[in-house]
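Shown here: the complex without one of its protein chains, the others still in place.
Presenting chain A:
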């Protein structure tokens, strides 16, 4: 269980499927019916063409480390220093996350390192997608 104190997301009608998926350990993206391209964050239309013809699908969970900062000041729910990362999913979209099972140091957090998704529960309603170094390394 995640330490208390973090900002807790409150799902909306347009994002509920994402958080329902996260609760079941699934990273759900959406795909544009016109271009076939994946997108994030969730919305019931394509940011590429405006079409409402979109579908939800489960992402592979594979990603690479795109960029990050390591915060050194106290924040409720976190023990500094901790990294706030942006990862690039295999399907294209990027998302903000934390990197777990990994020292929070510049030496351990190498850009473009392979990562995989893992979920941790905040409570019964919300689980957050985190990323950890991919098994088997590079």
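List of remarks:
Keep in mind that, in the parts below, a contact is a pair of C-beta atoms (placed from the backbone, for glycine too) under 8 Å apart; a residue touches a chain by one contact, two chains touch by 3 or more; residues count from 1.
Rule of thumb we're sticking to: contacts and distances are computed from a predicted model.
The listed options are "ABC transporter permease subunit", "Thiolase", "Xanthine dehydrogenase family protein molybdopterin-binding subunit" or "Peroxidase-related enzyme", and the UniProt record of the chain not shown names that protein "Thiolase". Annotation: of A:38, A:86 or A:134, A:86 touches the absent chain (contact as defined above).
Seen from chain A, the chain kept out of the figure touches residues 6-12, 15, 19, 40-41, 66-73, 75, 77-78, 81-82, 84-86, 94-98, 106, 111, 122, 128.
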